[in-house]
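Entry: chain A
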Amino acid sequence: MEAKHKYAFYLGCIAPNRYPGSEAAAIKTSRKLGIELVPLKGASCCPAPGAFGSIDLNVWYAMAARNLVLAEQMKTDIALLCNGCYKSIWEVNHKLKHNDELRDGVNEVLKTIDMEYKGSINVYHLAELLYDKNIVGVDKVRDSVTNPLKGARIAVHYGCHLIKPRKDREFEATEILNTESPTWMEELVGALGATPVEYRQKMQCCGAGGGVRGYDIVHALDIANEKLINLQEVGVDALTDICPFCQLQFDRGQIEIEEKFGVKYNLPVLHYCELLGLAQGMSPQDLALDLHAISCEPFLQKVL
Partner candidate 1 sequence: MAERKTKKETASKKETTATATKQAPAKLAIGEQPAKAKEARIGVFICHCGTNIAGSMDINAVQDYAKTIPNVAYVDNYKYMCSMPGQAVIDKAIHENKLTGVVVAACSPRLHEPTFRTATKEGGLNPFKFEMANIREQNSWVHMHDQEGATDKAKDAVRIAVAKASLLEDLFPKSVPVERAAMVVGAGVAGMQAALDLANAGIKTYLIEKTPTIGGRMSQLDKTFPTLDCSQCILTPKMVDVGRSENIELMTYCDVESVEGYIGNFDVTIRKKARGVLTPKEAEAKGFVGGGCNGCGDCETACPVIQPNTFEEGMKPRKAIYIQHPQVVPLIYTIDKESCIKCGICVTVCGTEKRAIDLDQEDEFVKVKVGTAILATGYDIFPIENKTEWGYKRYENVITSLEFERLICASGPTGGHMVRPSDGVAPKKVAFLLCAGSRDNTGIGKPYCSRFCCMYSLKHAHQLIEKMPGCQPYIFYMDIRSFGKMYEEFYYRIQDEGAKFIRGRVSNILEDPVSKNLMVFADDTLLDRPMKLEVDLVVLAAAVQPAADTNRTRKLFGVSCSMDGWLLEAHPKLNPCGTTTAGVFLAGACQGPKDIPDTVASAEGAASAASIPIHTGHVELEPYFAQCIDEKCAGCGMCVNLCPYSALALIEKDGRKVMQVTEAKCKGCGTCGGFCPGGAIWMNHFATPQIIAQIDAFLLGGEQ
Partner candidate 2 sequence: MAGHEAIPKREEGAFKPKIVGILCNWCSYAGADLAGGGRIQYPPDVRIVRVMCTGRVDPLFIMKAFTDGADGVLISGCHFGDCHYLEGNYKAAKRLFLVKNLLKNIGLEDKRLRMTFVSASEGAKWGKVITDVVKTVEELGPSPLTELMK
């Protein structure tokens, strides 16, 4: 089926440079769902909202604006697959659109590289597009499944920066505005034939954000560890996320947690795009799952 919706695919850093499988999966799977993702050439780091936001918000605005302008020049809306990137790209776009003073300031800087932010495009998270029935919707996702992930118990980590703070966000699918007890990701997981699993403190942060993972890794890991304990309590085969940074924190984090706290979980952590890939018949090799710090094997045996 040919693509009805075309987006400039904003990659960010961690997906292409650590989990290339999710990048590959995103492109392949969304094509099957009528979404064409074209590369956003020359895009840079979003830049990391925690780091840059902390140092100087003006730099954050300007750097994010540069990425936005690249898409404006393509006259194409942006789609991305990382909550952190969403925070930078969507929120800066939103702020600049609604705050002239800010926009003028940013354009001042962009002038030095012959760019101008116009505010002519929108920014979307892939997960949002998959759930929005006007674009794809749960049913279409279900229909696209050729290899249902039967019998797999999968928990969802929503992360923070896609949905919080709710009062600033604008989603076509209003279910996404629920920040206390959302279930739309569970619906998407269910659509893949897997069993979504609820657990304590589902909405808690992964602990990596705001530069904390770099500043005080033990502190950051302890937050992740609390979630892993809660996940262990209900027993799941895998944890899925829509943010490569959260994924890094839970995947690599488990190794670090083992080193620092001496506890082992071996809980596979997959980006939803990777899950969707598997469900649409992509092989673990197509997804480079071997790059994950925690082996996905036990999970794969269950579902393949």
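Throughout what follows, a residue touches a chain if its C-beta (ideal position, glycine included) is under 8 Å from a C-beta of that chain, and two chains touch if they have at least 3 such contacts; residues count from 1.
Here is how the candidates were picked: all candidates are chains of the complex that A comes from, given by their letters.
From a predicted model like this one, the values you see are computed outputs, not experimental measurements.
Colleague: Sort out for me which candidate, 1 or 2, comes into contact with chain A in this complex.
Modeller: Chain A touches candidate 1; the others do not touch it here.
Colleague: Flag every residue of chain A that touches candidate 1 in the complex, lowest number first.
Modeller: For chain A paired with candidate 1, touching residues are 167, 178-181, 198, 200-201.
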